[in-house]
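All protein chains but one are shown in place.
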Amino acid sequence: MDFLAQSIIEALRMIWSLDPEMYFIVYVSLYVSFFSTIIASILGVPLGFLIAVKEFRGKRAVITILNTMLALPTVVIGLFVYAFLSRRGMLGHLGLLYTPKAIIIGQVILILPWVATFTMAAVSRIDERYRRTAQTLGANALQAALAVAREARFGILAAIIAAFGRVIAEIGIAMMLGGNIKGFTRTMTTAMALEHNKGEFVLAVALGLVLLAVSLIMNVALQLVQGKYGSNR
Amino acid sequence: MQKLISTLICAVLLLAALPALAQDKVITMSTTTSTEASGLLDYLLPEFLKDTGITVRVMSKGTGAALRDGMDGNADIVFVHDKSREDKFVAEGYGTKRYYVMYNDFVIVGPESDPAGIKDAPSVTEAFKRIAAAGAPFVSRGDDSGTHGREKQLWEATGLALTEAKSPEDGGDWYFSIGQGMGAALVFAEEKNGYVLSDRGTYLQYKYGRTQPFDLVVVYEGDDMLKNPYGVIPVNPEKHPHVKFDLADAFAQWLVSERGQHVIGSYQLHGQPLFFPDAK
Partner (left out) sequence: MSLYALRDVRQVFEGRTVLDIEALELAAGGSYALLGPNGSGKTTLLHVLAFLRPPHHGEVRFQGRRVEWRDGALTALRRKVVLVDQHPIMFSTTVLKNVEYGLRMRGVSAPERRKTAEECLERVGMSAFAQRPAHLLSGGETQRVAIARAMACRPEVMLFDEPTASVDLENQAVIDGVIRELCREQGISIIFSTHKRLEAARLAEEKVFLFQGRLTGPGGENLLTCTIEQREQGAVCTVGNNVALPLRTDRSGLGRVFIKPDLIRLFPLDAGSKEADDQGHVGEVLQMTAEGSKIKVLVDIGVPLRGILSQEEARSLDVMVGEKVRVHIDPEALELAG
């Protein structure tokens, strides 16, 4: 107990003293997670939207595939993307392996199904009459779709926040594709794994506290959004 | 009812205790990945069991984490290779005595084309200087392991003002500190077509012990500064009364005995001796 308390006190001192190494790691984590979430949202929100509102052949198959991908472990994604980006792989010549871009690619694959399926669920909950109302008021197909998306906005936002929470806390992809390079691709989670491996705890605990704080903020945001969403229905 | 519950609890506890009962002479050893990954322990521990009836449970990690296990009383004995930290470990009273056991050696692994031209370097420090001068990719374990400790010493010996902060981000895009194990570092170096300081055992495992080819070769070896001594230290029962000091010390004594030294010396990996007996 004494040992844990001491580690936490040291960790708080480190956070308070704005330790540059620690904050750079936090920055890398936030940067990578932010961009993977943005890209996954740009792709996933319209995808989920289309699946929700359009009838097409193979729709069920697409939903099944997305649901399966929800359960994909990060290390599996890491392994597959590694095989593509490795010097021996198809995309090896791009030199992407062990860069933040590689982490972003893997993480986009990780959360794209999340964003898409949760968007789909959120849009499906919106009544067909919203679209009809928009249309009769003169909206064209795109404008009507935007009106429906607007009604589903809290659900979609919740999906995006949940996706961000997932990528910032994952380690498999960041370790396998980023390589945990100090000052370059070392994220909060890979740094914590390393510190534990080194038998050092202060930095790990400090990062753990930051990660906890980020998760807390994300969850509070999610609760607020869902609360608002709930009262609308 | 109460009786039934207590019977059940007893049964569960008994089941959980079974492995311990079956092998009552068991010690836990925290060691570095190199001893286990090289296959030495798989060769050596059965011999020790045959001689003494003691089973050794192995946890392999970096030297730092292994010593930490000893300091926290999570292991009965540590078997690592970072002499200065081992001495400190003993000096601070966490261990009873450091026994010299054996040494192996480090090698510089790199691309066959040897872009930095270190093959004919007169010394390992000169080899390091040439890598830095050429700006050829160099992968550092960066994980506070024994190998990492040795690498830092070697960089210090070059007199170059090299700090860990050298990274792709701040201009020195040739020095990669990846904070991972030896295997990951070798794979990383292969990806980057760069140099890496490796223990010979792990390198041999990657070169010959797996199905995929491994492109890098040993480009520099043999300097005395690349010798890597291993020490074994029983954890001090005065710090942690629960440790099985007697059994741990028996293992240490066996390792430095003529019999133990012979077993170590006869171990070969892919046709090459890997560890050289070093007991004093």
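For the reader, a short list of remarks on this structure follows.
Order of writing sets the chain letters: A and B. Residues in each chain are counted from 1.
Operating definition for what follows: a contact is a pair of C-beta atoms (placed from the backbone, for glycine too) under 8 Å apart; a residue touches a chain by one contact, two chains touch by 3 or more.
As the structure is a prediction and not an experimental result, all values here were calculated from the model.
Partner chains of the missing chain, restricted to those shown and counted over the full complex, are A.
Screening A:Gln6, A:Thr64 or A:Asn140 for touch with the missing chain picks out A:Asn140. Of the candidate positions A:Arg13, A:Arg88, A:Arg125 or A:Arg150, contact with the unshown chain belongs to A:Arg150.
Residues of chain A in touch with the missing chain: 127, 129-130, 132-141, 143, 147, 150-151, 232.
By definition in this document, only the chains that are shown with their structure count from here on.
The mean-CA centres of chain A and chain B are about 36 angstrom from one another, to the nearest whole unit. On chain A, the positions that touch chain B within their shared complex are 3, 86-87, 97-98, 175, 179-184, 186, 190-191, 194, 196-200.
Contact residues on chain B toward chain A in their complex (touch as defined above): 61-62, 64-69, 72, 142-145, 164-165, 167-170, 176-181, 184, 188, 190-193.
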